[in-house]
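With one protein chain removed, the remaining protein chains of the complex are shown where they sit.
Order of writing sets the labels: A and B. Residues in every chain begin at 1.
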Amino acid sequence: MRRSVYPLKTSTLEKIRRRERAIKVLLYGFLFITALPIIIGYSWLFLNSFSERLVYGLIPEQLTLKNWSFLWKPPSPYYPSLWRAFANTLILGLGMVITVVGISTPAAYVLSRMKFPGRIEILAGTLILHSFPGITLLISLYYVLRTLGLLNTVVGVFLVKAGLMMPFAIWVMKGFFDGIPWDVERAALVDGATRFQTWYKVMLPQVKPGIGAISILAFLSGWSEYIYVITFIHDKRSWTLSSYVNSIISDYRFLDYGLLASTALFYIFPVLVFFLFAQRYLLQVSIGGMKGGE
Amino acid sequence: MSALLFLSPAIITVLVFYVVPAILTVTMALTNMDYRFQWNFIGLGNFRRMLNDFLLPGILRVTFLYVIGTLGIFNVTFGLVLALVTTSVGERTGRFFRSLWLLPRFTPPVVYGMIWLWILDPTKYGLLNSMRVAIGLRPVDWILNYPLLVIIVTNGFIGASFGMLIFTAAIRSIPRELHWAARVDGAGLFQDIRYITLPQIRWPILFVTAYQTLSLLTSYEYILIITKGGPYFASTVWALYTYNLCFGGYYAPYQFGYGSAMALVLVIIGLIAAITYWRVFRFRAMMAEPLIEVV
Partner (left out) sequence: MRRLIGILGVIGLLSFWTLAGEIEVITIRAWTVGPDTPAYFRAENLVLAGERLNKILEDVGANVRVKVEADFWTESWDSYRKRNILAFTEGDPAVVPDIVCSSHLDAPVWAQAGWIIPLDDYIQRYWDWTYADFFPHLWNSVTWNGKIWGIPQDIEVRMVWYRKDHLRALGWSEEEITKFPQRVAAGEVMLDDLARIAKQMQDAGLVEYGIIHRPTAGPDFFQFVVAYGGEYYDPVTGKLVLDRTAVLEVLKFFYRLVHEYRVTPAGMTGWPWPSVHRAIALDGTAGFQITGGMWNWAEWQRDFKIPEEQLWETIGWCLIPAGSPAGAPNQFGHPLCYMVTSVSRHKELAFLIITLASSVDLNTNHSLTGAKLAIRESQTAYRRFKEARFLAEASKLLPYQRFLPPHPKTGFYTTVLYEAIGGVEAGALTPEAALEVMIQRLKAELGEDIIIR
């Protein structure tokens, strides 16, 4: 039954507003309570790494920097150098970025712009490949890396990860290339530019946001890698921070929560930084990539 | 010509690190390869062994409960709830909470696992137990006593963010006029959701369900870190069992042949899902015809 909105009696308006406010408060409360594990969990990293111990859950008892001594003194003589692990993790991350961006961008351009036989099959193939996720390939990847002599190396790990991320990266970059109207290219080609020049000077700058987003995702993926590192790498000299922190957990789990928290905070730091500043990119790309069928 | 140049690195990388391993998995599944890396073809022997494996029914049950539980409670339902709620409150608050829920997904798994290990720590220093001790109760070994619940919750906090993102985008794309019209007709918040929002996001809901079923079926990393599949396989899902067969265990069984066969089962399920998904979502419609023809 139709009811006209204007004019309403003020008391009814007030009732509606009060009700809406009450609902909003309930919703805020709901969001806060359900997000509590996350809030508390991450706060713990900060709180415990700077305290002697925590009581009643989260209350620091004595602020100290002692837990951060692992930065210059290994927790036990049988740990590799923290900074070496840091360097390896950095290599993993940067290696991912260079490989993924360097390979997916030109490939995505071709798939977006050119028509040639097999194009649809390739794109369809990537969907089939998606049904072979990590665990199913782990065993044979072990075999492949062994054959290539890349087992026990950080390079092996990031090549594997880059290969697995490639279809996704190509999809996303293709999406970005698709979004550029072909007039831009036509103008460049008409002006006498070669295909390569068009791509390099005209198209690439247009898809910078895409490149940025893929770079961040690739870096974070490399930085956070755990399974491939513990499965393919045994030499302590090639450890990354994830194996390092993993070892700290198994050795010091009930003994030194401060050490656990501080090493974790050290490890997660770049992720937090990226997260704070580059969220928009990540959100946009994640959704854009998903629309493409991944 | 330059097309080939542009494409070849991608093709080589994907071939070597994706396609070849995929083919290898299929072939390895027909062998009984172990730590000696010998190709002994035994046909369907591994699959026969699967039928007799005493542990598999229990593992199937755990996998089933895990996937249904996480999907039903967190990935789809809670993702939807989060999307609805964060779009109903102010823009900035909504964005803040969405970012908060996205944080676990981007955290390195070791750290995320460590946080939960602290929350669920069986001594009095764990979060939940320190609260119990504070009110006079004895500590509980959460991971030991509630393994399924633990893996559902810990993976759920990661999984919910996926649905949340998709649904948020979908909700945002509903034309405002529809909402206004409903409001004018006297709909309250909940009716607005029920009659306008939900029907419009039918397809994303189906998509998330289908996609996340696949993801959950093959996920095991967080379970490995937090419960290690224990106690005694009570939280071991199919994917984790496969991993332990090959790389876990005290004497590192290295049962590559059998493990590949188990992985292949997952692949078959995934393939069925992928093909169904392709059909249902009309894949070709998303392929735009290219604008420049290569002569």
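The criterion applied here is as follows: a residue touches a chain if its C-beta (ideal position, glycine included) is under 8 Å from a C-beta of that chain, and two chains touch if they have at least 3 such contacts.
These numbers come from a predicted model, not from an experiment.
For the chain excluded from display, the touched partners among the shown chains of the whole complex are A, B. The chain omitted from view is touched by exactly one of A:190, A:255 or A:276, namely A:255.
Contact with the chain that does not appear here is found for just one residue of B:42, B:65, B:128 or B:144, B:144.
Which of B:4, B:23, B:55 or B:181 touches the hidden chain is settled by the complete complex: it is B:55. Listed residues B:112, B:157, B:207 or B:254: the one in touch with the omitted chain is B:254. As for the chain not pictured, it touches subunit B at residues 35-37, 49, 52-55, 122, 141, 143-145, 228, 230-234, 247, 249-254.
Interface residues of subunit A with the unshown chain, by the touch rule above, are 78, 146, 149, 151-152, 234-236, 247, 250-255.
One rule holds in what follows: only the chains that are shown with their structure count from here on.
Per-chain Cα centroids separate subunit A from subunit B by 15 Å. Those residues of subunit A that touch subunit B in the shared complex are 1-3, 5, 20, 23-24, 27-28, 30-31, 34-35, 37-42, 44-45, 53-58, 99, 102-104, 106-107, 109-116, 120, 123-124, 127-144, 146, 159-160, 162-164, 166-167, 170, 178, 182, 185-186, 194-196, 199, 220, 223-224, 226-227, 231, 241-242, 245-246, 249, 253-254, 257, 260-261, 264, 267-268, 271, 274-275, 279, 282-283, 286-287, 290, 292-293.
Of all residues in subunit B, only 2-3, 5-7, 9-11, 13-14, 16-22, 24-25, 28, 37, 78, 82, 85-86, 88-89, 93, 97, 99-104, 106-111, 113-119, 121, 123, 125, 127, 130-131, 134, 157, 165-166, 169, 184-186, 189, 214-215, 218, 220-221, 224-225, 239, 242-243, 246-247, 256, 259-260, 263-264, 266-267, 270-271, 273-274, 278, 281, 283, 286-294 touch subunit A in the complex they form.
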